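Only a single protein chain was left out; the remaining protein chains are all shown in position.
Chain lettering (A, B and C) follows the sequence in which the chains are written, and residue indices restart at 1 in each chain.
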Amino acid sequence: MGLAASKRRGPFCLRGNEMTNVAIIGATGYTAVETIKILLRHPQAKLTYLTALPEECGPIEQIFPLLRGRIDLPVEPLDLAKAADRADVVLGCLPHKVSMGFVPQLRQAGLKVVDFSADYRLRDVATYEKFYQVPHTDRERIAEAAYGLPELFRNQIVGKSLVANPGCYPTCAVLGLAPLVREKLIETDGIIVNAVTGVSGAGRKPTLAYHYPEINENGFGYGVGTHRHMPEMEQVLADVGSGPVTVLFQPHVVPLTRGMLATIYAEPTRSISQKQLDELFHAAYGDEPFVRLPGRPPQMAAVSDTNFCDVHATMVKGKVVVFSALDNLVKGAAGQAVQNMNLICGYPETAGLL
Amino acid sequence: MGLAASKRRGPFCLRGNEMTNVAIIGATGYTAVETIKILLRHPQAKLTYLTALPEECGPIEQIFPLLRGRIDLPVEPLDLAKAADRADVVLGCLPHKVSMGFVPQLRQAGLKVVDFSADYRLRDVATYEKFYQVPHTDRERIAEAAYGLPELFRNQIVGKSLVANPGCYPTCAVLGLAPLVREKLIETDGIIVNAVTGVSGAGRKPTLAYHYPEINENGFGYGVGTHRHMPEMEQVLADVGSGPVTVLFQPHVVPLTRGMLATIYAEPTRSISQKQLDELFHAAYGDEPFVRLPGRPPQMAAVSDTNFCDVHATMVKGKVVVFSALDNLVKGAAGQAVQNMNLICGYPETAGLL
Amino acid sequence: MGLAASKRRGPFCLRGNEMTNVAIIGATGYTAVETIKILLRHPQAKLTYLTALPEECGPIEQIFPLLRGRIDLPVEPLDLAKAADRADVVLGCLPHKVSMGFVPQLRQAGLKVVDFSADYRLRDVATYEKFYQVPHTDRERIAEAAYGLPELFRNQIVGKSLVANPGCYPTCAVLGLAPLVREKLIETDGIIVNAVTGVSGAGRKPTLAYHYPEINENGFGYGVGTHRHMPEMEQVLADVGSGPVTVLFQPHVVPLTRGMLATIYAEPTRSISQKQLDELFHAAYGDEPFVRLPGRPPQMAAVSDTNFCDVHATMVKGKVVVFSALDNLVKGAAGQAVQNMNLICGYPETAGLL
Partner (left out) sequence: MGLAASKRRGPFCLRGNEMTNVAIIGATGYTAVETIKILLRHPQAKLTYLTALPEECGPIEQIFPLLRGRIDLPVEPLDLAKAADRADVVLGCLPHKVSMGFVPQLRQAGLKVVDFSADYRLRDVATYEKFYQVPHTDRERIAEAAYGLPELFRNQIVGKSLVANPGCYPTCAVLGLAPLVREKLIETDGIIVNAVTGVSGAGRKPTLAYHYPEINENGFGYGVGTHRHMPEMEQVLADVGSGPVTVLFQPHVVPLTRGMLATIYAEPTRSISQKQLDELFHAAYGDEPFVRLPGRPPQMAAVSDTNFCDVHATMVKGKVVVFSALDNLVKGAAGQAVQNMNLICGYPETAGLL
């Protein structure tokens, strides 16, 4: 009905009334409930199986009161045979390190998998093991996985059976930087990505830091020099730019539930006018259904509860400054996962997402 | 796909691929943007015309950045001929007192109207004129309008061309009270409705009271003894109970954007057990797609961004206490309006709303 | 310097430059940090000892970064001999049930105690044991304790060595009701106290319910018919009115850190005018340094971070409606405790509190 819907890409033909059966593994966190909400509106996807750790199972409305009366599935302990029987595709909402313990079996059972964790994102195992502090237990499968950022790697995703859904920060930062890096318009050494995000990004497990009275009217930088999304950004940007990229990534948490805003600073390699910047980004994203160019610094609320990423680039005092905003639970997680599911299932890329 | 969808009522037959063209009059406030978001997902409604005061018109994305790229309509000054030409139904998001200046012409132009304002809700003109402090200028049309609370008046809405969409507080309170009043289980003199709500209910016009630093970490009672939704509740409950009802309604604003929670206190007319209360409410609402009975006090977040009203009734120290929660912008405004539009257009009542 | 300061009561003579040494037992929660902040500005109190459970001890700035550089005391495990040696008065911030395990020893060591817990508030042990679900282990000392609501029981507090600091909700509700109950202007059977409060009242221990993304943009009623502050209100009001009082108390949590607002509904025993109400409350509180009568419904932000309770009473549809607002951490806990400490130490009642 809207404009963006008209951008639905032709090559992915609709399979009539065929429905895909979808399982969600790890159905008790924020990315899972967000995925469920999206799939309830998806014309070709049918939720058929929800799993979690045995101690977390039960009626879905006890876990998420929001879902009472909207879905007729309990959350059950994972049974691989049931998963294979009931589902065609698995959206894996397990945490890092845990996910690679389940993906091998799910794949062997013939299920397509979109994996929300970081376990299949980094091609360099040593980097993974350094930043995630565990041995990787499914190394050979890393090469099978597509990195699920459709705006950059659509052709590599279509046809795959395993997609590593990107991190929220890498999605936000890379969409802001890719056109510049691809055209070698910025120095690739020392890009600064300063970001703020809401509390839902830290997950649903209660902690003192994110207890309401602690984080309300508060905010702070964290993960100084050590955040796991830093090497992920560097890998993806290196792919885009065909050469090494270093990023100084500094995240902060601020008191909102959902939202993410990256403010990016880079040195231009040559003089760039605002007009050139505008043309560059319009050329890169003008046909993309989920990247918008508002022509001014984006607001987090404008992308809230949507799969959009709003990007604005400008020159300030000789530096390129890019603002990029998305909803960390949607384009930064669940929405992008459904976008990837659409691609590997042959549905319109925007199905369920507008 | 969900449970509630299976409750879609049979008698309202789907007219195949037919689409209804919808205009929104007064398209710059919070109820309008909420209506637009719902209609973008509605399978049978097509937005064709958006209007506002001349000084507020312009591209929709300048008014609501959230809608950038999602809808291809400008906001224009109202032109009655255009409205009649482009639309079948008007969702009127004008404020009280203003709406009755436009509804006559819209109706004369043959348009069906769901009116968000209070102008056609109160049958007693004197009460309207006392609480709204203006002469009513379209008195004869009041009797034409159905009061659009489908859970109670569905049969009176179907077939109508003018629906007075209820106030947010009356929807919340009346859904909590109707089964008790209908069965004469509570004294109808001196019901207390204590409610809290978010700031969006006060509209989009900036004021000192709702400037962020003023209302953040704040909250207060207002409209003491004078709130306009009090006579509306009394009228509707009198209809339900076939006798006069008096309500002491006390609203409060608390620091959230959207949400409403009524806590209602009433004297039982006779001894009632929890089991009887449960049965009463299940009998009243068990088949309703948009009223849920969580079996415990509802949370505002569980109904946020949905058309649900969650209700829980219990006995405390000899009194009946009812909790009722809804999203003031959805079931309290835009969602209920679309529910009413579905009824008068012959669509499934839940279309676009689940 | 301000007006209220001029109300400092004469009979409590200032002991020149004498300082009272104060210990805080249970120094890791929200009421403790609030007490510390107040005592840092108190002209006659010197913090000399802070204790907590062994596993929670450490430098104060690691527990509360806000206090870095402002106080030169570690938090240590409680050592009774040290407490007796270093302090004259103990402000006991221990939770209910735990406190009565320590108060006997503290009192035997000669220390005056203001106890924040409920353990010495209820004179009826059976009620305590029913609502707190434990046997009371220090029954005989209950009678020694004064109930620390100075506006009502100042004369009973002065000279005592053990003060039971009232609950936040009882303070808020009772200050709103006392003048009416004392003058027998309202029916004492079936008073309704509806209250909202912020999240800090639930303490500092992280839980799912008060994890930021869960309670932000949320709110709900809790403790339906079972809240422990209900019998406390009834006991205190019975004392005030010299006869039994029943209260239906219904609390709610809303998304703010600190603040409390009670909206109270009562049946008048006879016709009362607004003028009579105003005179009644001015007579009751006109000389009180910490009760203000704003002449309209109070705002929670107007009492935030202060020891004030703002009260407004009015007639609505034949019922008396009283609004009462305070900061649950100050007048509802730490501030009132210091007010009580001032009374039992012979300092001006307002010392450190304006």
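Quick note on the criterion: a residue touches a chain if its C-beta (ideal position, glycine included) is under 8 Å from a C-beta of that chain, and two chains touch if they have at least 3 such contacts.
Keep in mind the model is a prediction, meaning the values are calculated, not measured.
Touch with the chain that is not drawn comes from one residue among C:Glu61, C:Glu144 or C:Glu187, which is C:Glu61. Contact residues of chain B toward the unshown chain are 30, 198-200, 204-208, 210-217, 255-258.
The set of chain A residues touching the chain not shown comprises 190, 192, 194, 196, 198, 214, 216-222, 224-225, 246, 248, 250, 252, 254-259, 261, 263, 265, 297-301, 304, 314-319, 321, 323, 325.
Across the interface with the omitted chain, chain C contributes residues 1-4, 39-41, 46-47, 61, 65-66, 68-72, 217, 292, 294, 298-299, 301-306, 308, 310, 354.
Throughout what follows, only the chains that are shown with their structure count from here on.
Note on chain placement: the centre of chain A and the centre of chain C lie 47 Å apart, centres being C-alpha means. Taking the mean of the C-alpha atoms as each chain's centre, chain B and chain C sit 41 Å apart. Annotation for chain C: residues touching 2 or more other chains are 198, 214, 216-217, 255-258.
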